[in-house]
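All remarks here apply to the structure that follows.
Note that this complex is displayed minus one protein chain, with the remaining chains in position.
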Amino acid sequence: MVTIMKTYFIIMILVMLIYMVRHIVFSYNRLYSQQKISCRDIYDSDLPKISVLLPMHNEGKVIPLIFKSLLECEYDPDKLEIIAVNDHSTDATGEIIDHYAKAYPIIRPLHRLDPDQQRGKPVALNDAMSIASGEIFVVFDADYRPSKNLLKKLVSAFCDPIVGVVMGRVIPVNTGTNLLTNLLNLERTGGYQVDQQARYNLNLLPQYGGTVGAFRKELLMKDGGFDEHILAEDTELTYRLALEGWRVAYDNSAECYEEAPETWDARGKQVRRWSRGHNEVMFRYLGRTLRSQRLRFIQKFDAVLLLMVYTVPFLLGLAFLDCIALFFLGKMSIIAGWVFVLFVGAFNAWGNFAPFYEIAAGALLDGMKNEILALPALCFSFYFYMWNISFGLFDALIDMVTNRRVDWIKTDRYAESDPDKIAVSNGKAAEK
Amino acid sequence: MRATTGTTVTVETVLFIPWVGDVSYISLEGATPTFTFSLINAVVSLLFILIASQTNRSNRPLMIYLCMGLFVHLVSSLFFIFFPERFPYSLADYSKLYILQQIGTWLTIALISGVATDLILSRGGYKYAAFFITVLYSFIFGCVRYVVYLYILYKFSLLYMAMLFFIFGVLYDFLGMIAIYALFVRSVSDLMSSRSGREVWRW
Partner (left out) sequence: MTFLFVLFCITFSLMLFPVLLGYYSRKAQRQEPLLIKSDNVKDPRYFSKSFRRMVETSLKDHPGEETLHLSKDERLLFADQQTFTPDCQVDSIVLAMNAPLDAPAGCKFSKEIYAAYDVRIGADAQIRALAGLNDVTLASGVQFLRWVDAESALDIGPSCHLGISASAGKRLRISKSCSFQRLYAPEIVIGENTGAAVGSPAETMQKRGEASSKLIRMDRVPSSETITGSVIADDSLVLDENCVIHGSVHAGKRLHIRRGAYISGNVISDGDILIEENVSIEGDVFAQGCILVGYQCRIGSEGRIKSIVARKHVSLTEESIIFGYVGTEARGSIIDKDEFYKAMGSMF
């Protein structure tokens, strides 16, 4: 028993070491290696027809803003349609959509009001795709504010015939609200500015995040659309297409503001949901990824590490309990000094703190100043994530064992985004 | 060496790494908790866990971290309630483990800090200053904490050993390293956006 316990935490040391090396490699690549250019610099008069899909549930507060942004987008209106899906909303979402659809022919409403219909983003998207006429689908959540040239940037990636999905960069707009939003901003910076871009540079697997992204219609329609029984339909799509040989492109310049959760409760629910969905995808695709003939070894390796990202915190928690048990069993003194140190150091430094390399590199590239000083607070948020991610993993296990149906839960929205306030404050930021 | 209470304090050695040699540590006797003391600690830990988990919704991470600490303390208290004679460590053992861990931590921090600062800035005084301050911070912190924790365990109870080891242990060495690292990155960011530092980032 003791041998098993010791073996387990040595394995966890190795796992954390692998993740640490991965993050250092990504950080180094982003800072010093040659960066891949994206297709955004291409000028092409033959743009494909696109359908912008907006799944909405009780988004009455923010709909006018995204409509305004999309209507001002620089894209040939003859090749653009916007399908706004009212998914069982109980507020004024439906009325607002109808109002805009009447005024602007490129906006098409789709009301899903039948109480017997399944609710949720994947189902709403599937219904929207069945009536969409575009070759490329672009998905935004309702609280996003795409810039004028964002659609063109995303769509230009599909000039490459091997690209099946493209992902842009998400930037929290409410970063200054409280410590949580500040930390989320740091995490996003590390995740997009460094991690996603490095994976794109190295021909690994950037991840489609479900919004500020686009994909080819034909690829989804041939498989019947999104899997309606999975929470992380974006991750599922990423792996589905990657294993079929399609590439996921990432465009770091295709930036869009998002609203980050402002309370720890909301963030906890969000992380738990992501963990549940991601682990569902992990159960489904881990074996397939390992057996894939399409992916090179290094792509497969990184794809597996990505799949495990919402499982490792739970395993680290188990390792922590393992260590406590070994402590009370009096086995600490039997371990040679350096091996013991390896675990404790690894636990606190390599696994816990591995993202810090990426976050620091990303913060530097973004020109952050005082925001970066909140980095130590991320250490404590690791325990928060470990807690919620573990529950998400349990949810996913129960779903798998009992075939439980997933009920879609939307992240809470906060203050209405005020575009003028954002423009003024950004203008001040630019002047500095 | 004798403490004023008459406790015997000696300096022992233990093998660290075969090719490096021995390291020294302070050896003294700690205070074993009584049944009542252990019970009180267990009850208080449990109470705090229940209270903390229901309140403090504005700072969940800190609450979870504290609950973990209280959980470790609860386990330790229960251990001393039910199996006091089986507690495997004396204060001397803790002292030895601490020193082994701390020296390894110093080496690890030096390595990680070196890699991390070199990644951000490949040349220049800032990186050496950050590295030096980090190593110095870790060294001073490790030493003063050693004395303070030994005193707590000697004066109060071995009951606190687990919590001091797991919750208030190496994590804070790395927290300090991260804090200095954050200051370093901020300084580099200031440098790069200053007139003299503005240069094309060459990819």
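Going in written order, the chains are labelled A and B, and every chain counts its residues from 1.
Basically, contacts are C-beta pairs under 8 Å (C-beta built on N, C-alpha and C of every residue); 3 or more make two chains touch, one makes a residue touch a chain.
In this text the structure is predicted, and so the values were computed from the model without any measurement.
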Chains in view touching the one left out: A, B
Option from B:F35, B:F83, B:F132 or B:Y151 whose C-beta touches the chain left out: B:Y151
Full-complex contact with the absent chain, from A:F140, A:F226 or A:Y257: A:Y257
Listed residues A:V52, A:I107 or A:V173, member touching the removed chain: A:V173
Contact with the hidden chain (one of A:M1, A:I37 or A:V401): A:I37
Where the unshown chain meets chain B, residue by residue: 137, 140-141, 144-145, 147-148, 151, 168, 172, 175-176, 178-179, 182-183
Residues belonging to chain A that touch the chain removed from view: 34, 36-37, 39-46, 69, 72, 74, 135, 145, 147-149, 152, 159-162, 171-176, 178-179, 182, 185, 189, 203, 218, 245, 255-257, 366, 370-377, 379, 419, 422-423, 425-426, 428-430
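In this section, only the chains that are shown with their structure count from here on.
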Chain centre separation (chain A, chain B; CA means) in Å: 34
In the complex, chain A residues that touch chain B: 24, 27-28, 31-35, 263-265, 268, 320, 323-324, 327-330, 332-333, 336-338, 340-342, 344-345, 347-350, 352-353, 356-357, 360-361, 363-365, 367-370, 372-384, 387
Chain B residues within the chain A interface of the complex: 14-17, 57-62, 64-65, 68, 72, 75-76, 79, 87-89, 93, 96-97, 100-101, 103-105, 107-109, 112, 115-116, 119-120, 122, 162, 165-166, 169-171, 173-175, 177-179, 181-183, 185-186, 188-190, 192-193, 201, 203
